[in-house]
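A single structure is presented below for examination.
The complex is shown incomplete by one protein chain, all other protein chains being positioned as in the whole.
And then chain A:
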Amino acid sequence: MRKSRKDLINKIFTHLLLMAISFVVLMPILLAISVSFQPRNQIFSYPPSLIPNRFYFGNYINAWNLVNMDRLLLNSLLASGIVMIGKLALGVLSGYAFSHFEFKYKKTLFFAILFTLMLPMQVRVVPLFEFVSNLGLANTYSGLVLPFLASATTTFLMRQHFLTIPKSLMESAQLDGCGPFRFLFQILIPLSGPTLAGLATVNFLVMWNAYLWPLIILNSDEMKVAQQGVKMLFTSASERDWGLIMAGTIMVVIPTLVVFLLAQKFFVKGIATQGLKE
């Protein structure tokens, strides 16, 4: 009896501690949400308030109009969607080659793909910018997404996953006259749901959150992406209009949070097996 009571007190204490820490961790987001609903005079009142007096939507409307948020979000959505699908498609194909085939230079080619993990954007950004510009793709969707379409991580993780599917399956498929492409599309891919979902989530977020490359390659307002919108809020809002800046920031982060919370399980799995990020 006494032990279980001590246990209970322990549990309550742990919960309280974890709740307090959770509050601190989430504080930057929670306060941003709170401020985004406050009118200017409440934001600059002293002491600063934690909760809006009433829900004021003006900041959201102003932020939306100031930086053409509809266009920024649409561009980001398109770019992230294309990158997500492209990386998965290319990664499934190359992963399959390394998991189910024996061929000359297999090890060398596999190493060549993995080695690209060591080439982050910053070690190639200057010539990449010149190259993509010379192709005439500066300030286009193609120029924005092409450098992100293939990835070592997706190839590697698809290979790892395909290797877990029993070899006997392939043997019996071969005996039934099922060709390599039919085997991939009708047997391997349907068995890969969770892995594909995890990689899709991670790849979507990587592109949604990308900043340096869009900043360099996109220069017209109608091509810019949501992350650039955050910077635009700071440069074009009148002297530190925090309500507006936080409202805009919240709009940019909502898709991130939605995707993360919907696919959290897959996301964590995707990260846990991922090495370097782009």
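To be clear about the criterion, a residue touches a chain if its C-beta (ideal position, glycine included) is under 8 Å from a C-beta of that chain, and two chains touch if they have at least 3 such contacts; residues count from 1.
Rule of thumb we're sticking to: contacts and distances are computed from a predicted model.
Enquirer: There's a gap in the complex where one chain should be. From "Xanthine dehydrogenase YagS FAD-binding subunit", "Ion-translocating oxidoreductase complex subunit A", "Anti-sigma regulatory factor" or "sn-glycerol-3-phosphate transport system permease protein UgpA", what does UniProt name that chain?
Expert: "sn-glycerol-3-phosphate transport system permease protein UgpA"
Enquirer: May I ask which residue of A:I61, A:L169, A:L191 or A:L212 touches the chain that does not appear here?
Expert: Of the listed residues, the one touching the omitted chain is A:L212.
Enquirer: Would you write out the residues of chain A that touch the absent chain, in ascending order?
Expert: 11, 14-15, 17-18, 21-22, 25-29, 31-32, 35, 43-44, 46-48, 50, 89-91, 93-94, 96-98, 100-103, 106, 109, 112-113, 116, 118-131, 146-147, 149-150, 152, 155, 170, 174-181, 205, 208-209, 211-212, 215-216, 227, 230-231, 233-234, 240, 242, 245-246, 249, 252-253, 256-257, 259-261, 264, 267-268, 271-272, 275-277
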